[in-house]
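Note sheet for the following structure.
Here the complex is missing a single protein chain, while all its other protein chains stay put.
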Amino acid sequence: MIYQYTIKTDRKIMFYNIDESLHEAVIKSDVQNGIAVVFVPHTTAGITINENGDPDVLEDLSNAAETYFPNLSSFKHFEGNSTAHFNSTVTGASETIIIDKGAPILGRWQSIYFAEFDGPRTRHYYIKILEG
Amino acid sequence: MIYQYTIKTDRKIMFYNIDESLHEAVIKSDVQNGIAVVFVPHTTAGITINENGDPDVLEDLSNAAETYFPNLSSFKHFEGNSTAHFNSTVTGASETIIIDKGAPILGRWQSIYFAEFDGPRTRHYYIKILEG
Partner (left out) sequence: MIYQYTIKTDRKIMFYNIDESLHEAVIKSDVQNGIAVVFVPHTTAGITINENGDPDVLEDLSNAAETYFPNLSSFKHFEGNSTAHFNSTVTGASETIIIDKGAPILGRWQSIYFAEFDGPRTRHYYIKILEG
């Protein structure tokens, strides 16, 4: 049970809530107990879990990624987006979420996000549901 | 097989060894081969694997998290803890450990840690055991 999704990002660095895809995939799979692996097949993006309460948190995470990891004049990659590749490695290409009684376990303030580090682009992500 | 644990943290940024919970969960599950997913339902904490030999490593990791990711005056989040949210994304909300012959595979110097970035607080974490 693998589900593929497409997302259009509209900023260079931003975090997009994909909770709806996760819930949909779990329901479609009809799995009551197991795990969900959310995976991004790109090298300048990532998947992360963070707060869904105050949208300023996402702005601050975007600001932080840009400020803590500035472009270096010593970078060699011809595309000039090595900071996006670094952010991808730091954030990680996937998240694994526990499924209990037919629903993903997320904390009260947690949502799952597609992390764009080199947008705007049309992107994809996969959700794999494993029973057990 | 999902096991829930509670931990009381006593510092702003610190790493707490939770190996005992992991071993207990694997034993309770009676699973010989599979994986364990350790998941934190908070957005200013994380789960990580690091050294258990010299406790100074944990102090240095705490120092590093604070020094490399300082508070920015441009942060907007009203709670003022955006660095903790960033550390949560960087560390990750979960770790996946392989179970072999009824025990988690960890390297000689590895332990699994609950990473607190905005303590002290009472926190929770889940351990899901999957057979296969």
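Note that the chains are named A and B in the order they appear, and that numbering of residues resets to 1 at the start of each chain.
As a working rule, contacts are C-beta pairs under 8 Å (C-beta built on N, C-alpha and C of every residue); 3 or more make two chains touch, one makes a residue touch a chain.
Everything numeric here is computed off the predicted structure, so don't read it as measured data.
Interface note: of A:21, A:52, A:94 or A:111, the residue touching the hidden chain in the full complex is A:94.
Mapped onto chain A, the interface with the missing chain covers residues 2, 34, 37, 39-43, 68-69, 72, 74-79, 82-83, 85-86, 88-90, 92-94, 96, 126, 128, 130-132. Contact residues of chain B toward the unshown chain are 33-35, 48-51, 54, 56-57, 59-61, 63-65, 67-68, 90-92, 95-98, 100, 105-110, 115, 130, 132.
Simple rule for what comes next: only the chains that are shown with their structure count from here on.
Chain B has its Cα centroid 19 Å from the Cα centroid of chain A.
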